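Up next, chain A:
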Amino acid sequence: GCSFTQPGTGQPGSTLDQIKARGSARIAIANEPPYTQIKPDGTVTGAEPDVVAAVLKRMGIPSIEGVVTPYESMIPGLNANRWDIIAAGLFMKQSRCGQILYSEPEIVSTESFAVPAGNPKNLTSVASVKADPAVKVAVLPGGFEDGALKTQNVPAAQIVNIPDGRSGIEAVLAGRADAFFLPTLSLNSLKTDGIDITPAIKDVQQTGSGAGFRKTDQDLVNAYDEQLRALKASPEFDEILSRWGFSADAARGVTRDQLCAVAG
Partner candidate 1 sequence: MSQILPFLPLLLNGLLITLALTAVGVVITVLVAFAAGLCRMSRRRWLSWPAGVFIEIFRGTSMLVQLFWLFFALPFFGVQLVPFAAAVLALGLNEGAYGAEIVRGAITALPRGQREGAIALSLTPYQRMRYVILPQAIPAMIPPFGNVFVDLLKNTSLVSLVTVADLTFRAQMVRATTGATTAVFGTILVLYFVAAYVLSVGMGRLERRMDPGRPELRPTLLQRLFRRGGVVGS
Partner candidate 2 sequence: MISFSGVGKSFGDNHVLRELDLDVAAGEKVSIIGPSGSGKTTILRLLMTLEEPDSGLVEVDGEPLWDRRGGAVADTRGQAAVRRKIGMVFQHFNLFPHMTVLNNVALAPVQVLGMSRDDAEHRAVDLLRMVGLQKHLRHKPGQLSGGQQQRVAIARALAMRPKVMLFDEVTSALDPELIGEVLAVIRDLAHTTAMTMLLVTHEMRFAAEISDRVLMFDSGAVIESGPPSKIFEEPQHERTQRFLKAVLERK
């Protein structure tokens, strides 16, 4: 298990060569359905991993190996060569696009609040959160929502960190937070009694994710994008995304450059 390659330099052999030789790529996921999910038997699935697997297959790489990790360590872990690709539904935004390379968009989604049934504090937008300093919103530290609140200057005192999706729902049920801010589809899959999911929040920009790569792996991204374009043109793409509740056309309708321009 110990190789003394300089991470980031891609020597000896670039990541592309390595994963081709291995026939397998390590992908970082967060176990947050429907974006990513790890089954009890260890198989990795979810919208993004399924897309990544399909693309890699077209590239001649038959298998993927999932590593579950918190959002906050995804990019540091990628740079530390802990995994080869981030396939966790890590949304594109300016700062991230500056640190890693993204493929073209693979999924596009909306954001919602999970709130106690009946939405007692009537939270429907980031503005409504800022309006009442007593409101507390739970987020995954390092997640897109965390950044979205911070770029809109929501005070730190109103932000509650929780380690994973399940804990976020529990925090709302337990009253530790008034709302839990997450992609709509993720919330739908976590929904339990006593929880309502608000319609998509308007005052955060629409966003989406692609696979994330190290900056030194431009060759891998190029090869990947080529096969991704082919996949997106095929009905297989519709089949994968609809399986997890996403819209394939929405993903076809945006570009990496658009999403990378999202503030945050």
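Please note the rule applied: a contact is a pair of C-beta atoms (placed from the backbone, for glycine too) under 8 Å apart; a residue touches a chain by one contact, two chains touch by 3 or more; residues count from 1.
Regarding selection, all candidates are chains of the complex that A comes from, given by their letters.
Owing to the predicted nature of the structure, the values given are computational and were not obtained by experimental measurement.
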Identity of the candidate that touches chain A (this complex; choices 1 or 2): 1
Footprint of candidate 1 on chain A - complex, ascending: 1-7, 31, 38, 40, 67-69, 73, 76-77, 79-82, 164-166, 170, 192
